[in-house]
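Every protein chain but one is kept in place in this view of the complex.
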Amino acid sequence: MAAALNAGLRRALEDNEKVLLMGEDIGTLGGVFRITDGLLRDFGADRVIDTPLSESAIIGTAVGLAMRGYRTVCEMQFDGFVYPAFDQIVSQVAKLRKRSDGVFTMGLVIRLPFQGGIGAIEHHSESPEAYFAHTPGLRVVSCATPHDAYWMIQQAVACDDPIIFCEPKSRYWEKGAVDLEHAGIGLFDARVVRDGRDVTVVGFGSYVKTLLRAADAAALEGRSLEVIDLRSVSPLDMDTLVSSVRKTGRLLVVQEAPHTASIGATLVAELTRHCFYDLRAPGLIVSGYHVPYPISRHEEVYRPSVERILDGVDRLYEYDA
Amino acid sequence: MAAALNAGLRRALEDNEKVLLMGEDIGTLGGVFRITDGLLRDFGADRVIDTPLSESAIIGTAVGLAMRGYRTVCEMQFDGFVYPAFDQIVSQVAKLRKRSDGVFTMGLVIRLPFQGGIGAIEHHSESPEAYFAHTPGLRVVSCATPHDAYWMIQQAVACDDPIIFCEPKSRYWEKGAVDLEHAGIGLFDARVVRDGRDVTVVGFGSYVKTLLRAADAAALEGRSLEVIDLRSVSPLDMDTLVSSVRKTGRLLVVQEAPHTASIGATLVAELTRHCFYDLRAPGLIVSGYHVPYPISRHEEVYRPSVERILDGVDRLYEYDA
Amino acid sequence: MVDELISLLSPEGEPLPHPEVVNSLNADALAALYRDMVIVRRLCNEATALQRQGALALWAPLLGQEAAQIGAGRALQPRDFAFPSYREHGVAWCRGVPPADVLRLFRTVSSGGWNPYTYNYALPTIVLANQMLHAVGYAMGMQRDGDPAAVITFFGDGASSQGDALESFVWASSFNAPVVFFCQNNQFGISTPVTTQSRVPLAERARGFGFPGYRVDGNDVVAVYEVTRQALERARAGGGPTLIEAYTYRMGAHTTSDDPTRYRLDAEVEMWKHRDPIERLKALLTREHEYHRTFFDGADTEAETLAMDLRRDVLAMERPDPITMFDHVYAEAHPLIDEGRRDLRDLGLTEALS
Partner (left out) sequence: MVDELISLLSPEGEPLPHPEVVNSLNADALAALYRDMVIVRRLCNEATALQRQGALALWAPLLGQEAAQIGAGRALQPRDFAFPSYREHGVAWCRGVPPADVLRLFRTVSSGGWNPYTYNYALPTIVLANQMLHAVGYAMGMQRDGDPAAVITFFGDGASSQGDALESFVWASSFNAPVVFFCQNNQFGISTPVTTQSRVPLAERARGFGFPGYRVDGNDVVAVYEVTRQALERARAGGGPTLIEAYTYRMGAHTTSDDPTRYRLDAEVEMWKHRDPIERLKALLTREHEYHRTFFDGADTEAETLAMDLRRDVLAMERPDPITMFDHVYAEAHPLIDEGRRDLRDLGLTEALS
């Protein structure tokens, strides 16, 4: 996936000379995850910019550059370091198009390596997507495969709205086929990655793979899970979600972020509204616990696992009784 | 309510000499809403501190003061100016107790005049409670009456956990009785402010009064609304909520913040889980729209009104058919 | 140079010599500055009156800061781009923004008010210091475009304590961005005295970030003009950023919601009346350039006309249809926007057709 992101960024830089990259250590070093490896060499320091260590300024100057017609892809080194930029994101990036009656185009992308699972120390495994999804004016997407990484980053750069681009850092090193000709799907569409009859299970980022494993395991017990990769966390692709839940009658949302005021809660609330008569059980959520992300020795307990997902499926079936 | 908050803060300052107040213009001026009026005069500049204009530093130094055994009540001048402090709140205030294995007590209060309705210009009418409710380590409360304002601010100061204290600024000038002897209820308890049979309507802050008006109007149509003042936005008082919804079978949540990843979504998801067989209709939400808070000439359209609340009730009854 | 307050006109309007900064303005140019200051003061007072009558939700008067704003505003060239805070109505005037448009925000019929590209003048920024980073980014864009223009950004003594203000200094220096940081030190952030923000003149901040800082008499329009012009020229020529602290005084309230008697003494205000920026220039024009009553009266009359136009235009501003709250939130289609529009129509809260 890292290579796919790199290739996608490279194409974005080639296709539009107004595209810039900014971030801490993204140039000479190629980023701590090497996502931008080689891009400084090929596009120069005017376009691939190693910045001082100030996240608020990375976003704030990207706003100014956007006003000047540039499109900046900002790398936050880790999820936990986006918060110093929260004010610029929420007060300016999200609102400036509206405040200018559509004159300012905030076509910038904020790349966020997110979710845990790499054994890191504190502040390196946050799942802050709900903060941004709650904020009108922003869009939030997440890629789960190399193919999507390659295409979604390009689609995000091309989009005239500001996008929080969440990259599941634990999947950076995973391999997968990339169709270099066709994206095949829009940036804001959910994807049914496995058809199923009995339960709709929804996730994004690193959890898509976990869900597929859970579906394999459930199949052994004779339960057919329909796996949906949300891809767009905000806005939600309700059509795809509603038709799946109408079919299965059961909904399980899996996310790493805690439950309160989260995407999972929104999915449950919205799908309950749209599929009230179809649901055989309340939509349930398997999420991280309501604690700060734990020490990494506990992360496999904290993070939704195949086991916890299957447990969630069991709980859904309890309502059949 | 402003006077009640002032009196509550005064008592907190009297009761514990480790209590400090910090904020922009809270001393000489008494705060832009005059909540701290007269306190500088009576408690001195060492305890009522007019700060430089930097919100991150207000919270960051309050953290240091907490480590030194002080309890600081920080005033954010308006909701929209809390975001520069978001990093300190989310990365430090919320996590330091955990990170220190319980050694550091983050007994600080962040006062936030929130919600709109006063005809202000942009950034002065935000409802950011969901951001904080989503963050483990924090607690979020909101007062709706002078009585609660007086007691809840004192309870918040006494609490050993960090509290985001949301004050409905449009109700600052409303009058109401304060029982100076008895709080009557805990800081994290919801309150049934009107008993009803047919629909549970839940809100907090300025909406409690709106809900009561809606209940009056609904009564004329023969519908009995049970009105619940959430008071504690995080954690939720599920016992009170569940027994109400079990009784009424219908749930309407009213909030000013947009729907996605909000408290309302959480309430619907959690109450659907707990009351699945009791609900005659999906829990619905009347909220602000998914746009930045509008110009104030539009705020009465944007903010949930009695009319929109009654419309929500009607929609709940549509499921009866 | 930092500690010294650069002044080219005494409070009595007498020319003061300065080793490095020279008054380059001829009589006509000085008269034009006078006219500007008279107009923006008059317009400001009209806005205050409109607010008192309920026609505006709020107003942030510029009284006392006319020289700082007009001096800086007139130092700009057309291709330069300016990023205001929220009180720079005088700069907006210099950029050609129609005065009524400036009041749209305060009449709460718009959260903007004009097209920034038409005037090379950005929209107001309420969140203190946010705009300073936008200014640096915009300047970095100019650099990349090879555009020999500069950016100026305005901020207050209070805003100088925000992280964003200070990060903007770091970045401007690091990228040698063509930007001028113009601080109107009007000595208050609402009630907070500037001494709470800094124990030394704010202009001194610059050197520690690697660029020059100048302290200029903010009530001396000539000094402000010349110092700003030099800084902008330096920026355009690739010389990097400059910080200018215009030392002035906010004669009015912070905004129409404020009560300054709670935190400052009349005597101080009285003292600053003697340093009035308009009277100072008037004295110079009278004594050195033989301008007479006809000219001064003419400026007043013109200002009066503009004020009446402003009043008329503001009172004519109607509430836009509420459905417009859904416009321009996103550039591309968004389901929640569609849903909101539908909801408003169902509730009958809009006149717009679907």
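Chains here go by letter, A, B and C, matching the order in which they are written, and residues are numbered from 1 within each.
Criterion: a contact is a pair of C-beta atoms (placed from the backbone, for glycine too) under 8 Å apart; a residue touches a chain by one contact, two chains touch by 3 or more.
Source: prediction; values computed, not measured.
**Q** Let's see if you follow the contact definition: name the visible chains touching the chain that is missing.
**A** So, spelled out: the chain left out of view touches A, B, C.
**Q** In the full complex, which of C:148, C:208, C:238 or C:298 touches the chain missing from this view?
**A** C:208
**Q** Which of A:179, A:195, A:216 or A:307 touches the chain that is not shown?
**A** Residue touching the absent chain, from the options given: A:307.
**Q** In the complete assembly, which of B:25, B:87, B:126 or B:229 touches the absent chain?
**A** Of all options in B:25, B:87, B:126 or B:229, contact with the hidden chain holds for B:87.
**Q** Could you tell which one of C:162, C:255 or C:350 touches the chain left off the display?
**A** C:162
**Q** Quickly run down the residues of subunit B that touch the omitted chain.
**A** So the residues of subunit B touching the unseen chain are 46, 51-52, 54, 56-57, 59-70, 84, 87-88, 91-92, 95, 97-105, 107, 136-137, 139, 159-161, 235-236, 238.
**Q** Just checking the interface: what residues of subunit C touch the absent partner chain?
**A** Those residues of subunit C that touch the unshown chain are 161-164, 166-167, 170, 173-174, 196-200, 204-210, 213.
**Q** With the missing chain put back, which residues of subunit A would touch it? List them for me.
**A** Contact residues on subunit A toward the absent chain are 24-25, 28-30, 32, 50-54, 56-57, 80-81, 83-84, 119-124, 258-260, 289-292, 294-298, 301-302, 307-308, 311.
One rule holds in what follows: only the chains that are shown with their structure count from here on.
**Q** Examine which chains touch each other and state the graph shape they make (line, ring, star, complete, other).
**A** Looks like everything touches everything, fully connected.
**Q** What chain is most central when centres are computed from CA atoms?
**A** Checking distances from each chain centre to the full centroid gives B.
**Q** Based only on mean CA positions, could you tell me how far subunit B sits from subunit C in angstrom?
**A** 36
**Q** Would you kindly tell me how far, in whole Å, the mean C-alpha position of subunit B lies from that of subunit A?
**A** 30
**Q** Please set out, as single numbers or ranges, the residues of subunit A touching at least two other chains.
**A** Residue numbers touching two or more other chains: 56, 84, 87, 91, 95, 98-99, 136-137, 236.
**Q** Could you list the positions in subunit C whose residues touch two or more of the other chains?
**A** 110-111, 127, 163-164, 329, 334, 336 - these are the residues of subunit C that touch more than one other chain.
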